[in-house]
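Some notes on the structure that comes next.
Just one protein chain is left out here, and the rest sit where they should.
Labels run A and B following the written order; every chain starts at residue 1.
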Amino acid sequence: MVELSVELSWAETTPLSRIYAAGRQGAKEHDAGLTMAEQTGFELVQVMARRGQWSATDQACKEAYGASAPAKPHAVVAQGALLVWSGPDQFLVLSPRGDGLERARLAFAGMASLSEQSDGRSLLRISGARSRDLLAKVCSLDLHPAVFPQWAAAATSIDHTSVNLWRSTDRDGEAVFHLLVFATFAESLWHTLLDSGAEYGVAIDAPGAWQA
Amino acid sequence: MRIACPFCGPRENGEFSYLGDAKPKRPAPDAGQDAFYDYVYLRDNVAGEMEELWYHGGGCRSWLKVRRNTVTHEIFSVEPVAGAGAQKVAS
Partner (left out) sequence: MSAAGQTHRLAAGGLIDRDNRLSFSFDGKSMDGFAGDTLASALVANGVKLVGRSFKYHRPRGILTAGSEEPNALVELRTGARREPNTRATTIELYDGLVSASQNRWPSLSFDFLSINQLASPIFVAGFYYKTFMWPSALWEKFYEPLIRRAAGLGRAADKSDPDHYEKAWAHCDVLIAGSGPTGLAAALAAGRAGARVILCEEDNRLGGRLLSDGGTIDGIDAAAWVAKAEAELRSMPEVRIMTHTTLTGAFDHGVHAALERVNDHVPVPPEHQPRQRVWRIVARRTVVAAGALERPIVFGGNDMPGVMLSSAVRTYINRYAATPAKRLALFTNNDDGWKTVEAALAAGVTVAGVVDARAEVSAEQRALAAKHGFAVLNGVVDHVEGGKAGVAKIVAALAGGARATLEADGLAVSGGWNPSVGLTSQHRGRPKWRDDIAAFVPDGAPPGMIAAGSANGEFSLAACLMEGHSSGAAAAGDLGFSKSAGNTPVSDEDAAYSLKPVWTVNSKHKAFVDFQNDVTASDIALAAREGFQSVEHLKRYTTLGMATDQGKNSNVQGLAIMAELTGRSIPETGTTIYRPPYVPIAIGALAGHHRDENFHSTRLTPSHHWAAERGAVFVDTGLWKRAQWYPIKREKDWLVSVTREVKAVRSGVGFCDVSTLGKIDVHGPDAGTFLDRVYINTFSNLAVGKARYGIMLREDGIVYDDGTTSRLAEDHYFLTTTTAKAGQVMQHLEFCRQVLFPELDVQLTSVSDQWAQFSIAGPKTRDLLRDIVDPSEDLSNEGFPFMGAREVMLRGGVKARLFRISFSGEMAFEISVPTRFGDALVRNLMIAGEKYGVTPYGTEALGVMRIEKGHVAGPELNGTTTAADLGLGKMMSTKKDFIGRSMAGREALVADDRQVVVGIKPVDKARRLRSGAHIIPKGATPGPETDDGYVTSVCFSPFMDQWIGLGLVKHGRERHGEIAMAHDPVRREDYEVELCNPVFYDPEGGRQRG
């Protein structure tokens, strides 16, 4: 066997890390109408109930996460995780980097199929007074507060690509949206969001670990 | 056009793909070539109400049965197909 002569480095990248620049973008003559950030450091597991196993999956969810599995388009704040509806009898378990996959495996063994998507998605946070105006340029959904309240969620499309969108707790009286997009599509969408939001002024926060 | 997905709610048609008439059923494996020929190629061309298959690929990825008037585009009902979601389906 050949002696290894070089050290391998396993520097991680995120879907946006190679183009990400925190700071102001677009119009600067007024306060930023938008705040956006890439959210990192999460684990994401797709949970799909097996046939005839939705009740069991829901029960297991209550036991493991202290909350019902989402059965309609919304996001559920559970113990150590956010449960985001993604389709009939299926949802995503979003949790801080750690033992998320292992925990889901233990919880749903035999009743649901799991696929890890921690690397398959980029998670964006969009907030600010103009966040709905920005999203209106890329998203066909009605995000009026009466229609899309806090913790509403949707599986929809942006630029013909599937995304998961939900609204989390308001901050400073403004709505906060989260957007999960395919990792390989993230740069393209990021540019589109920056172009579309430029007229409002965009404050890009440093990338931060996701928190429910 | 907008289709009210039974899971997601009303969505614009860009989120959906159209397949066509929901009536043809895949024949049994031993049904013979003629039956498969009918299944693959023969379609009614209905001007009026028909049941169609649509795929909500831009949303929840469910296949849906949509009863629609092909002339006016009026939609009467939208239902999931048997295998959407996780309910058990008898073979």
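Keep in mind that, in the parts below, contacts are C-beta pairs under 8 Å (C-beta built on N, C-alpha and C of every residue); 3 or more make two chains touch, one makes a residue touch a chain.
Keep in mind it's a predicted model, so treat the numbers as computed, not measured.
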To test your reading of the contact rule: which positions on chain A touch the chain that is missing from view?
1-2, 4-6, 8-15, 18, 26-27, 46, 48, 50-52, 90, 112-121, 133, 136-137, 139-142, 144, 147, 159-161, 182-185, 187-189, 191-192, 195-196, 198-199
So which bits of chain B touch the chain we can't see?
1-2, 10, 12, 17, 19, 26-27, 29, 31-33, 36-37, 39-41, 53, 55, 57, 61-63, 72-75, 81-84, 89-91
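As a convention for this text, only the chains that are shown with their structure count from here on.
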Between chain A and chain B, what distance separates the C-alpha centroids? Give it in angstrom.
31
Chain B - residues contacting chain A, complex
7-9, 11-12, 14-15, 57-62, 80, 84-89
What part of chain A is in contact with chain B in the complex they form?
48-54, 57, 72-73, 86-90, 140-141, 154-157, 160, 162
